[in-house]
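Yeah, one chain of the complex is gone here, protein chain that is, but the others are all in their spots.
Entry: chain A
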Amino acid sequence: MDDDQLHLRLKAYEGRPAAVAGVGRDPVNAPMIRHWCEAMGDVNPAYTGPGAIAPPTMLQAWIMGGLSGHEGRAQAYDELLALLDEAGCTAVVATDCEQEYVRPLRPGDEVAFDTVIESVSRRKTTRLGAGYFVTTRTEVRVGGALVGTHRFRILKYAPAAAREPEPGTTAKTKTTAKTKTTAVKPAAPAPAPATASAAAPAPASAPAPAKQSELRPRPVVNRDNAGFWAGVRDHRFLIQRCAACRTLRFPWLPGCNACGSAEWDTVEAGGEGTVFSYVVMHHPPFPAFSPPYAVGLIELAEGVRVISDVVDVPYDKVRIGMPVALEFRVFDDELTLPVFRAREGAA
């Protein structure tokens, strides 16, 4: 079954129940509240003594199946998870939790719940491995009255690779970071933020020193694009120009797409451009990048396009057509990159 077929089968579960008439294993009770508060280090007096309420964020704890499993889980949800297991997505991690609290829960409240499968994503590649996001929405009731809602998103994924047992071992896993940026062509040699090197999982229980993990990924420099990166070092943005038909091209390539000639020279970009398109990266996060951030596809005045950072403007203020100006930013001793600053008054 290819990904699309699987996605269609998974998608058919949207709107179907994940749990019907589920009942909390225990009524809301003071000992579980106390254990929670001890674990969280929460000393809020509202959670103790006569008139105590349960910490609102404990909502999901009251409906957890625990070691004995979930009661009231609907067949549809088991089928959905089984389909994902069969596809190799055997591991699970939670990514989002959105809760609304209608009224506080108090010791003695007997909790009932219903859960519906809200959505199943397309296949996504993440740092942990490729998989599918499954979103459910649960309504929690006491005596028939709604007390809270709980939306929960999990990633069911195929583990990229098992880790070496020794803590601190350099990550051998090689994950590919496929993000929305990959949909933007052409693949410029310029700083596409999400690269495989940036996406390599952080090493182990001894996290890399912050400084190391905050370094931007290095560009891959080869014979075909070395001239471009030499220009960047001198704070010049060089565009290739076909010596035969004069067509400009970027990113750098050995031959001309228009006429096939292998002869070329360069012209230096004047630095003016506009945002041709952009994406905002929210997830997954990569070292050296702090989501959310905008990744721009910039059309230079010369007509070629480049993927780069749009800087000095909030990520949610970047717009198609926004005028930008080239500048060179030094990220560390060894890395200078062309970025594009939103021009005055553009935002």
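Basically, contacts are C-beta pairs under 8 Å (C-beta built on N, C-alpha and C of every residue); 3 or more make two chains touch, one makes a residue touch a chain; residues count from 1.
Basically, contacts and distances are computed from a predicted model.
Chain not shown in the complex: UniProt lists it as "Beta-hydroxyacyl-ACP dehydratase", one of "PepSY-associated TM region", "Nitrite reductase", "Beta-hydroxyacyl-ACP dehydratase" or "Peptidoglycan D,D-transpeptidase MrdA".
Note on the undisplayed chain: of the listed residues A:Leu128, A:Ala244 or A:Val311, the one touching it is A:Leu128. Here one chain is not drawn; of A:Leu8, A:Met40, A:Ala230 or A:Ala262, the residue touching it is A:Met40.
Which of A:Met58, A:Val134, A:Val275 or A:Val339 touches the hidden chain is settled by the complete complex: it is A:Met58. Annotation: of A:Asp78, A:Glu98 or A:Glu268, A:Glu98 touches the absent chain (contact as defined above).
Within chain A, the residues in touch with the undisplayed chain are 25, 32, 35-36, 38-42, 44-46, 55-58, 60-61, 64-67, 91-101, 104, 128-129, 159-165, 167, 171, 173, 201-208, 210, 213, 282-287, 290-291.
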